[in-house]
Every structure is written in C-alpha cells, then in structure tokens.
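With one protein chain withheld, the remaining protein chains of the complex are depicted in position.
By letter and in written order, the chains are A and B; residue numbering begins at 1 in each of them.
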Amino acid sequence: MGMNETAASRAEAVRNAIYRACLFLDDGKFKEWLTLCAADFSYRIKTYSPEIRKEMTWYEQDWSGLSKAIEMLPLHNTDHGRLTRHATVYEVSLDPSGSEASATTSFVCYRTMLDGINAHLDAGETQLFLIGKYHDRFRFGAEGPLFTERTVYLDTRRLDKGTHYPI
Amino acid sequence: MSELRKEPVLYDSGQSMPYVDSRIYSDEGIFAEEIEKIWKKIWLVTVHESELPEPLDFRTLTIAREPVVIVRGTDNKIRAFRNVCPHRGNLIVRKPAGNLSVAEPSGNANYMTCMFHAWQYDCFGRCVDIPRMKQGYQDRLRKEDISLEALPCEVKHGGFVWLSLNKNVEPLAEFTGEAFDIMKVELDTEPLDIFHYHKAIIPSNYKLWHDTNSEFYHDYMHYFNRATSMMQKGYFERQYTAFPNGHCTVGSMEVKYEAYQGAKERPLSFPGMPRNGWKMVDLFPGATYNIRGSSLRVDTTTPIGPNLVMIEFRGLGLKRDTPEERAQRIRDHNTIWGPFGRNLHEDLLGITGQGVAMRPGTEPRQVLHGRHENNSIHDEIGMRHFYAEWQRRMGRSPSDPMRELSLAAE
Partner (left out) sequence: MAWKRLCALGDVAENALRKFEVDGVPVVAALVEGEVMAYPPLCPHMAEPLEISGICDGGTLTCTKHLWQWDMKSGGELGLAEKPLLLYPVKREGDAVLIDIEQELVYDYD
C-alpha cells in the first residue's frame, strides 16, 4: 500500500480481506482462499476444554500443509455439507509501523446439509455448526494485506460428525 | 426363517457365514437389556488421572444413565461416588470438572454441595452438614449416617480411572486379564498426560462404532490408510489376539527396536513402542486404546439409545514431554484423529450410514461377520469374539436376538 494510505483505508482493506476469505471459504474455493495468505501463513483451530481444563489445538498447518490437504480433499469421503459463515469484524488494530495489522472477527458457521445423515429427509436443512472468533494477523504488501496468521478460536466443542473443510 | 426352529440360532456356531441380526442395533428392548445386563454390571474405562491432578479435583459423567462424580481426595486417592443426593434425589456436582476448594454458592469450600437444600459431602463421600438437621429430623436422621454411595474404582492401564456400577464386580485384573500386555510397557512405564478431549453424539448404535474399531477391512474408507499403511510391508502380518471377556488386541508383530537404533534420532513415541509399530486394545463393551507413532488415543462410548451414542475421544502423551514434543504429538494426533482430521470424519460417516439403514423400524437385516484370514488384519475375528461375549452376557444370540436362550443352550 502506498505511503499515503490512511489508517482508515488500511483498516478497510483488512476488513475486506476477511470478508473475501469468508466468501471463498463459503464457496469451497480453498485455493483462492490461500492466495489471500502469505507464504509464511500459519493456521490453527483452537478451543478450551473445561473437561480437561486445558487449551487445545485441534488443527494446525502452514501454507504448504494446507495446500496439500486441500488438494487431497476430493480423495476423502465427505457428507458434502455446505459451510456458510456469517462474520462481523469487531476490531482492527494497525501496528504503529504501519506494515502489519491484527483483527478480531466474530463468526457463526452454519451447515446446510446435502447427504446429512439421511439425504431424503435432511438435504436442504441448515443447522448451526460452529461459533467462534477469527484472530487474524496481516502484513501489508504492494497489493494490500495478506493473512500471516489465523487462529480460529471455537466456542462450540461438539462438532459431532465434524468436517474436513477449513473453517 | 428362524421362527420355525425350535432353538434360537446360536451365533457363529459353525455356519459358513456368521451374521448378526440388525435388531441388536435397533430394538429398544434389547437396548434396555444391554444397559441392565452389561453396562450396569461391568468395568468401564472413563477419565484419565491427569484430568484430576490435584487433591479435590473432580470430574462428572454418567454411566448407564447413573450420574457419577470422581474426586481425588485430600489423601491423593481417586474415588467415585453416585452423584445423587440421598435427600431428594438431586444431582449434586453439576460442572464437568473443577476443584472442590472453590465453594459453590449454596455451600462451603472443600465440599460437594447439593444446591437444593445445601446438604454437603466431603471428598470421602461423608455427609458433613445438613442445615437445621435436629430441628427437622430430631433423632431420626443424622448426617453421621449419611454418605454418598461409593462405586468400585481403580486407576489402571495407563492411569485411567476404571469404574463399575456393580458392587460385586470381579477384580479389574480379572476382567482385563492379559489384554493389556501388548502395550503394558507403553502405558505403565511412566505417567501419561492428556492433551486432547472432544466428543461427538452420533445417530448410530454404540456397537457399530466398536465394530469399526474392531476390524480394519474398513481401511478402504480412508484414502490416507490406503495410500500409506496398507501399502507398507507387514500390513497383512498384523494379527488379532482374542482374550477372555470379549476383549481383543491387534497390532504389529513385535519388532526389535534395537534393530532401528543407531545415529538416527529416536522417533517421538511411547516407551518400548517399536518404530512404525501400531498396537490396539479393543475392550468389551465399547472402548479402545490405540497407539501409533507419537499418538495414544483412547475412545470410550456412552450409549444413549439404540440409535444414539456419545463417543469421547482422548489423546495422550507423556507427562515429561517437552513443549516441542507435546506440540508434535498434538499435530500428529489431530491431523488424523482430531475433529478436523483426515480419518475421524470418515469413520463417523461410516457408522451414520449404518445408523440410517438399521435404525428402529427398518427391516431386520443380516450383518455378515464372515471374513476368515488366519486372524490377520482383515479378519473379522474381533467382531466375532465381541458378539460371542455379548451372547453370553445377554442370554440372547445376536443372530436370533428376539428369542431368549434357554439356560441349556448357553
């Protein structure tokens, strides 16, 4: 971003990146999602367990690990549920240096079933799947902010069948 | 079919194709009997001791619908009690976990408090306070005579808390016998520590999950397994061994670890575990211990209904793991068996499909348990051994479950 960009427009660019990521993820366009992420991107899904009273990391990958996992998705059995996110960026903080930023976004992820458990009954029903926060970090490059870190911090801990798709 | 016969068809009694009748997975009456005859009578593995590291730490759970609280006493010993107040039958400890030194709003620090009338119990289950006891009960009831019902409880096999609802249950050592010998060194050399817990409630029968854990023909469901372990030398040499009481084990042939030592780094694993080894213990009526590489995974099932089961998934490492070792274990474990892992979603899809096809009210079906391959990895001996025990405890043949077996036929 040019030196004349204001703080407001930088923050706006961060919000746009987060929402663009949601649109790609909703459509299952995981490769396109990764283009929003820097080469040193690290991604993790975390939550706290009140049962074992510990923080847990349920998933952790770097850019190339994610890229490989995404490539292999079609080789895995799935229930073909469509995950749709509803996100609101609550806070954007710009580092004093102007070259980095962080953001906290609240999200709700719904699942609209296709196979479901029994497709004849379940297909088309939308259920609440997950709620949580995205904690993201960005680096500003020539073309705008790139994700360097995403921590998906889940409130929901009962995922039942679960999913292979990045959240 | 079998209705015309005089005697019920016994399971796996010489048929060329042993089978179970799908009503063992769907019938409400059979489910109710399983709870009475199996789940209320038997030893069950529950939480890990590292979930209760400090004195007065507690965990709560339900076993066969009975609420249970597990407490580490001030003497450091772990005990289990029925988590029900003897006054008016209320649930006492409500949180999944915590420490009793934090007082409840209706009670005091260091005690279990029933919120209803503030009756309190110490970590040994003794009732320590009944508000206005003499005023209400005169001499007819004293707190000294009241205690929570203690349940058989033993910490064993890698530091897990084993419980039973049966006061007369046989010693745990008799129940598990030698089934854990295959991984005794891995589990019992040094303390283990839990790092992963999650659960899933799935519309299927608890036995269908356990069946999946008891056979590996289902590796065809997993791209990951087909592309890796199924292609490895030694895959088809993995053997099942059956043990009394319905348990079985499966795993790598014993490989001398020394053969792999040298300048190479010791891989992150468990004491005594062979490099590239894999060991599993399948426990009747529905739990598994599974070690591969750096991952020890323990699954336990809680049947909720004939077509509903809760599965709890635990991942453990060694207490002495460095932060880097622990981080690697967590990554390794969750890449495959976490809620976003490669295999778990597929395994759960497998049993939800059976849940739909065999749910209450569907036509009875025959479920084939007929693979015989010298007890090697795609043999179905794991399931046949399980259902032989099921037949013994239930007094019903899983092939012909709607008729009780006469005593002579057992």
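Please note the rule applied: a residue touches a chain if its C-beta (ideal position, glycine included) is under 8 Å from a C-beta of that chain, and two chains touch if they have at least 3 such contacts.
In this text, all values refer to a predicted model and were calculated from it rather than measured experimentally.
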| item | value |
| --- | --- |
| For the chain not depicted, the shown chains it touches | B |
| Sole contact to the chain not displayed, among B:109, B:185 or B:368 | B:109 |
| Which of B:6, B:132 or B:233 contacts the chain that the document leaves out | B:132 |
| Residue in contact with the excluded chain [from B:35, B:118 or B:402] | B:118 |
| Contact footprint on subunit B, counting only the chain that is left out | 103, 106-111, 118, 120, 128-129, 131-132 |
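In the analysis below, only the chains that are shown with their structure count from here on.
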| item | value |
| --- | --- |
| Rounded Å distance between subunit A and subunit B, as computed from the means of their C-alpha atoms | 34 |
| Residues of subunit B touching subunit A in the complex | 50-51, 59, 95-98, 194-203, 221-223, 327, 330-331, 334-335, 338-342, 344-346, 348-349, 352, 355-356 |
| Contact footprint of subunit B on subunit A as seen in their complex | 45, 49-54, 56-60, 72, 75-79, 117-118, 157-164, 167 |
